[in-house]
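Omission of a single protein chain aside, the complex is shown with its protein chains in their original locations.
Take a look at subunit A:
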């Protein structure tokens, strides 16, 4: 067994299988419409991935990931919206050259904070930095004062509520409840036709795989081990001389940046951004994707997201009433019956059988990965 420092064999196989599934199998079997749906689901997988690091490993449950998803998405949407509201496109407005919703709300000049979004470089930097800095501020304020657990969850939820009300209320600057619609081109390249959707899909899968690699790196590095130690016995880690707050802030910021990248991808792929992806309900749904996939499994987060969203789309198309019962039941089942989600089922029932079939490849248990916590949810 050659164990690389950052992958053992089964993890490498798992990532390769996912890559082949996303890059080869899905594009070959699905039509463009369905592929675009998958692209939309995968934007949530970024959020779920961040939650694995922050919640599964760090033990910090954030119920405000929609905030970061929204910040990333709005940054991207602002750039696209400015490009779509060039002077020739907006001739019919009373003041051409500004986004249509500003015109409707009697705003005649582009607000100051919109101006930098004319530049793509600035926008990309903003997608990473704005949510990162925001998460850093919240994280510093909370973790330095040792606020954690349930209090942190409730405060992030309040932040999500605040941002939603703010976006909806400031219609002239944000597009209000309708959000930013009618996004057309990226640097002159039309993002709406089918071939563009396919290109964007592959770009997104590429980004997702990079993020998976980063998450895997974090998980297998010393940092990941400290996160787990912190989740299990925070005080002991603190007494050992580690700055618990800084590690938590880092995990929270990483989760925020992942979510923001997902949001930016969402704006590109779906062609609009609205406050309905920012608030409390979507934020909690994002948590359930992670929980269904398995809060300790990076790949589980991706599969969980795909599965729940597929179920949501197909069930709510045919039985709209059943869907909420199903989703609610799923929450309860995940918590009560299989706290480690799909990955837990895989690790507990499927993996041992595979190992039994191949006795030569006996996977040695390593003390701090998934198997050690498979018997119960992480402690507070």
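To be clear about the criterion, a contact is a pair of C-beta atoms (placed from the backbone, for glycine too) under 8 Å apart; a residue touches a chain by one contact, two chains touch by 3 or more; residues count from 1.
We adopt the following convention: contacts and distances are computed from a predicted model.
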item: Undepicted complex member, UniProt protein name, chosen from "sulfate adenylyltransferase", "Protein-arginine rhamnosyltransferase", "Biotin carboxyl carrier protein" or "Urea ABC transporter permease subunit UrtB"; value: "Urea ABC transporter permease subunit UrtB"
item: Of A:53, A:142 or A:218, the one touching the omitted chain in the full complex; value: A:142
item: Option from A:30, A:129 or A:153 whose C-beta touches the chain left out; value: A:153
item: Contacting the left-out chain in the complete assembly, out of A:22, A:35, A:61 or A:84; value: A:61
item: Residues of subunit A in contact with the chain not shown; value: 61, 63, 141-142, 145-147, 149-151, 153-155, 157-159, 161-162, 165-166, 168-169, 280-281, 284, 287-288, 291, 321, 324-325, 327-332, 334-336, 339, 377, 379-380
